[in-house]
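Pasting in a structure now, in structure tokens, and then I'll have a few things to ask.
With one protein chain withheld, the remaining protein chains of the complex are depicted in position.
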Amino acid sequence: MDTGNTAFVLVSSALVLLMTPGLAFFYGGMVRAKSVLNMLMMNFICIAVVTVLWVLYGWSVAFGNANDAPDGSSVWGGFKQWALHDISMMDGQYLTTGVPTIAVVAFQLMFAIITPALISGAIADRAKFTAWTLFVAVWSTIVYFPVAHWVFSPNGYINAKLHVMDFAGGTAVHINAGAAALALALVLGKRVAWRKDPMRPHNVPFVMLGAGLLWFGWFGFNAGSALAANGAGSMVFINTQAATAAAVIGWLVVEKIRDGHFTTLGAASGAVAGLVAITPACASVSPLGSLAIGLIAGAVCALAISLKYKLGFDDSLDVVGVHLVGGIVGTLLIGLFATKEMVGTVYTNGAEAGLFYGGGVTQLGRQAAGAGIVLVYSFVVAFALGFVIDKVMGFRVSEDDEVTGVDQVEHAETAYDFATMGGSLRPAGAGVATAAPASPAATETKVDA
Amino acid sequence: MDTGNTAFVLVSSALVLLMTPGLAFFYGGMVRAKSVLNMLMMNFICIAVVTVLWVLYGWSVAFGNANDAPDGSSVWGGFKQWALHDISMMDGQYLTTGVPTIAVVAFQLMFAIITPALISGAIADRAKFTAWTLFVAVWSTIVYFPVAHWVFSPNGYINAKLHVMDFAGGTAVHINAGAAALALALVLGKRVAWRKDPMRPHNVPFVMLGAGLLWFGWFGFNAGSALAANGAGSMVFINTQAATAAAVIGWLVVEKIRDGHFTTLGAASGAVAGLVAITPACASVSPLGSLAIGLIAGAVCALAISLKYKLGFDDSLDVVGVHLVGGIVGTLLIGLFATKEMVGTVYTNGAEAGLFYGGGVTQLGRQAAGAGIVLVYSFVVAFALGFVIDKVMGFRVSEDDEVTGVDQVEHAETAYDFATMGGSLRPAGAGVATAAPASPAATETKVDA
Amino acid sequence: MDTGNTAFVLVSSALVLLMTPGLAFFYGGMVRAKSVLNMLMMNFICIAVVTVLWVLYGWSVAFGNANDAPDGSSVWGGFKQWALHDISMMDGQYLTTGVPTIAVVAFQLMFAIITPALISGAIADRAKFTAWTLFVAVWSTIVYFPVAHWVFSPNGYINAKLHVMDFAGGTAVHINAGAAALALALVLGKRVAWRKDPMRPHNVPFVMLGAGLLWFGWFGFNAGSALAANGAGSMVFINTQAATAAAVIGWLVVEKIRDGHFTTLGAASGAVAGLVAITPACASVSPLGSLAIGLIAGAVCALAISLKYKLGFDDSLDVVGVHLVGGIVGTLLIGLFATKEMVGTVYTNGAEAGLFYGGGVTQLGRQAAGAGIVLVYSFVVAFALGFVIDKVMGFRVSEDDEVTGVDQVEHAETAYDFATMGGSLRPAGAGVATAAPASPAATETKVDA
Amino acid sequence: MKLITAVIKPHRLDDVKNALQAYGVHGLTVTEASGYGRQRGHTEVYRGAEYQVDLVPKVRVEVVADDDDAEELLEVIVKAARTGKIGDGKAWVVPVESVVRVRTGERGPEAL
Amino acid sequence: MKLITAVIKPHRLDDVKNALQAYGVHGLTVTEASGYGRQRGHTEVYRGAEYQVDLVPKVRVEVVADDDDAEELLEVIVKAARTGKIGDGKAWVVPVESVVRVRTGERGPEAL
Partner (left out) sequence: MKLITAVIKPHRLDDVKNALQAYGVHGLTVTEASGYGRQRGHTEVYRGAEYQVDLVPKVRVEVVADDDDAEELLEVIVKAARTGKIGDGKAWVVPVESVVRVRTGERGPEAL
């Protein structure tokens, strides 16, 4: 056992956990004040639900046979390690870096949490909380857990058989979530008064806070994926930083040219786009390659977010434009920028260098195949699942409730009460109804906004 | 020396430090806008005051003789290591995991900081800042430092003699703080217009931000308490995560049944309740046991917070319902869920497995004894101390000042100024009084709100 | 290679990265609501721009010849390692603690990012974003990169030849940034209606959030600078904590005496002042010495921030009072408080103990020399650079635009939209202009506030 | 001159503004308000404690108008603000004795 | 018809609302306001710079009422809002020429 590597993986796990609250604020700042709590909750509930499933069977399905090392045709991990059965804390290490398996359980759990959380941005302002929770549980079970096996497990078929390089989840996390986001945006449909009413971010500093926490946590996500605090982990770290910085610049430049301004929301979005794109690539490319990937991803995603207006789907917070597109960009660019040295040192799954580094187009084809498989699988299942949930219990709140605000309707809360110091307007009109019988009034409530 | 373990302890120390600002936001979001700064300050001042005391004598009192290893009848650590005297950085390690003593000084300091900070939630909106600061200094000295010795020091009598398992502070931190919170809520009395005026959270996203930071930092709190990045630390990590997730679900389900909604505040509160309950238990139970403890703690705390209305004390932010009750739940459930394997590997203080794992009721009895001792000691001393401070200097601001808002009165500040862009209403009526003599006006100020 | 030390350096790098968003909130909370986004952006853009420059040539200029170990007359690192050329991930370690060079590249990058970011507080509310971005790029290149070499590189002349002790950047970071801040405050001039209109912090909780994140990240900054998770790193950690806590108390006491209140802003400011002052000293002094340095720094900075009113320059957020003054205090006090044991263990550059610990005044003189050189160099270059930028493209927005708010004018955004739930006032008057031609209106816009 | 004050639902503001503009009125002043009336508020729950919020968000629109236009304008506003559901609000007219344009000091109809 | 406007202390709003309701008035409109008068503001200090805030938070209540009720309603409001301490505020009555209920178009007393 290596305490240094274990410390690194455990701290990285904590960092990745923090990404979900970070994402919640990134998204939460972007919605209107009347649905920020719902947005926070859609993310927070992923932490709760996925953790429970992961402990019960998720780990087992995704990684339960990872140490068995078959020849790469494995499509799921089985139920052998249900409830983390048999993984005692004394247990042997996971793979070769001297990290106990139970630490990797924690680390990989955080990936399983944030992936469905990413989807939530597409259906901001209008989803039923119980429907969403159900979706998260089922989608995680039949999409994320197996896909994580395919991509991350040493014997997963996308990894071992297709020789795809996806270091920290360009396909398993971002394309996966982005495709599901597109599906749900289609299933739920457009928000009331979309493109008519302005739906501007209610708290841009929160978006920035979220971006900051995401950036911070993402070092755990990418560098932690090395499962080792060594040269490779360090190189992944600097690549992550380089690409993200370049993506901020890429996005801002596109914005300046197109809209005339460098915006705060653009900087935050560019950072996330860069983080997404470098996620699969961070252990295959050089720092210079990372700068290039970041710059391209920032620019492409800045352009991609306008697609929804052209194609007419209401992906509210641009999960498709940032995560699906950014994930594809990063996954494919590996096929161009992967260097011999990096691939040779980090990968043992038969992957090859990219086109620009003497590797031909083989790897590019593999990358495209990996991306395509995950994209299609996730989209189809998410669409079907969303459709069924919608038919059975309704996935969307009523129009009146949406206008009133999901926070009030779904959670019986409102986010802020800044009413003047020394006396408050709104709550002054309220009274603690533990005394008074508030229920009748509550039922009469839903008239209109 | 083990650099991996040391890195883990140092980073964990930083994580635990962050918990106090996290707590400040968790609490600060829950109070009204007119007292958020005071709430932040009550927490922040704990960092300042307790750090100074800790360096001067706190460490010594709590752990000054930890390496002397007597037979477990020790009640305090003495003053031998005052001002961290004699603990050079070259110094030998603390216990056996290769971590320098000075690193453990830092780690344990963070526990000493957050414990009094937890208390502050009970007396939100109405405490005099100087009285609170005095309370923190004295309570830390005569309650926290010795109790930490009893529970955490290898020779402390609750640890070594009573064979209580409290891995990271169910008794020393949460029951301790919760009991003191109850005492202070009684000493200070109810807020003006309690249960008449609505006192709803002014910024629920801040509560969520605080919960997120707490969750993140708590990995340092619990896993860091292993003082080692090994299998045990990793198991503690996953147990912490499992229980917290389950507690969110436990709390939300109770809420849905009782109030009809899944609330954001409930999710945040459930998370904290779960973190509290797993704190003592995280190194004694299995992941499945952790799920159970979390689920129970979430549900029980969700029910416990209503007690204050029945019993009629104004524990403003439910420190009793969450920390005292959650701490007791976690401490006692160890007596049921502790597994032989975990106890055998982690504990050397003679503790035994729990009832459900073939250990009989012995350990349950010990846990109850440990919880009871800390509860009573902390409550009695906190009540007496609060009472004396109240008599001598007044622990509470005047009624008028409370209505006006403690921020303005105690700190001469108000939290927010969102007045319209391009010109501001409120401050437009203000002027920098370095020129004008503001003092006379200031004295005439306190008329009414 | 030492995985423990590497893990510590990588995590510390992430912590230091987080300091810049932390700083953004610390600063952003202090400005008026109409320029918070611009403040966030001035910080965020430092991350983007400096990262790219660092990868391209910054590292090379600052540390490119660090392992060559000449006799200390080196003034820059050359371009040999441009684009991190030749630093493969397998590469040998940096210095002697078993940390790969590429990890140190990441770590030192974060210092290069936050240093220019610190400057931004001096010119809040009124800088052109492009001018600022240009300034950051050039100042980093001709000031920060070489100064970092002088101070941090083992062969830098301030370090090796002048025998100055600056562990984590009292001169290279804080005096450096503070001097440049003074220069820019003079170049840009006072804000419209300075000292007439009130310019109070619009979101004090954000200031506290920023302070909390800074404090947290600063452990990476200071302890991480040991490049090792050992006794020295641990001692640095506790010293950082001790000084910061004492500085909070120092600042609050001065405030209470002078203004009659303990303020939240004062506590946050005191913390930063303490962190600044202990930065150079944290590896030279004892915990008791740290308490003294913190107390002094807190009090001195609390007094220093009033200087701007006396001297009549608008250093908007007191970068001079906190960072320049705090940096000088910390750098000089090393000359008094440095202990033989610490200096002997940590430093190999010929530095000596301080006056109070039997070292005479030699070291004090050296510290003053180091501080003076950096101060003068940075001030002169920043002033000249700012002046040229102002002449060429204008460094400041127009008076009308400043009154309207830089957020709207420079970034086409406003920070908040809290308009009432279930319908919004401000945006109700807006419409998505992708349909309507918004540009003409946009050009007619700039009439007045 | 008359002052028309209308308390309406927030999401009708845009339509009212457009209707007024179509009618030829190019100025108005808006304030955020809260209304209490037949339309009920809602209930919020925080840690089990219920809060009855019985003020409903409204927007208050003021238009100063010529005597001759007032009646017609009132109709325009009322029509544009109507949703037909409870809580649509009220509008009332008050006599105005003089109006000034601050910028120029113009009085009466020219001030509008 | 009359329009009664009352500028009162924020924490009296609940009592005013209850008093009006007890009297039989079931509608009113509230706006957040700031008042300047005999009641002084307060001083804030940020990094040693003092800010004199001399506007005090108030709440502005508007009730449109029948001519006959107006006087009595004024009394009801004033009594409910009174604390007896400086800064209790003002209330005034303005003549109203017409009132409409937006939802129905009803005019006059029926509109309330």
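Order of writing sets the labels: A, B, C, D and E. Residues in every chain begin at 1.
Heads up, the rule we're going with is that a contact is a pair of C-beta atoms (placed from the backbone, for glycine too) under 8 Å apart; a residue touches a chain by one contact, two chains touch by 3 or more.
Computed from a predicted structure; not experimentally measured.
Participant: Who touches the missing chain here, E:K2, E:K17, E:R47 or E:R103?
Facilitator: E:K2
Participant: Among C:N203, C:S316 or C:Q408, which residue is in contact with the omitted chain in the full complex?
Facilitator: Considering all chains, including the one not shown, the answer is C:Q408.
Participant: Which chain C residues touch the hidden chain?
Facilitator: Residues of chain C in touch with the missing chain: 197, 403-404, 408, 412-414, 425-427, 429-434, 436, 438-439, 441-442, 444-445, 447-449.
Participant: Against the chain that's been left off, what residues of chain A make contact? List them.
Facilitator: Residues of chain A in touch with the missing chain: 198, 200-201, 255, 258-261, 263, 265-266, 269, 302, 305-306, 309, 318.
Participant: Touching residues of chain E against the unshown chain: what are they?
Facilitator: Listed in rising order, the touching residues are 2, 6-8, 31-38, 55, 58, 60, 71, 74, 78, 81-95.
The criterion applied here is as follows: only the chains that are shown with their structure count from here on.
Participant: So which chain is farthest from chain A, going by the mean of the CA atoms in each chain?
Facilitator: Centre of mass proxy via C-alpha means gives E as farthest from chain A.
Participant: How many angstrom between the C-alpha centroids of chain D and chain A?
Facilitator: 44
Participant: Just give me the whole-number Å value for how far the CA centre of chain A lies from that of chain C.
Facilitator: One centre to the other, that is 32 Å.
Participant: Pull out every residue in chain A that's touching 2 or more other chains.
Facilitator: Residues 2-5, 7-8, 11, 197, 203, 209, 403-404, 407-408, 412-414, 416, 418-419, 421-425, 427-432, 434, 449 of chain A each touch two or more of the other chains.
Participant: In chain D, what residues contact two or more other chains?
Facilitator: 9-11, 32, 34, 36, 44-46, 49-51, 55, 57, 83, 85-87, in rising order.
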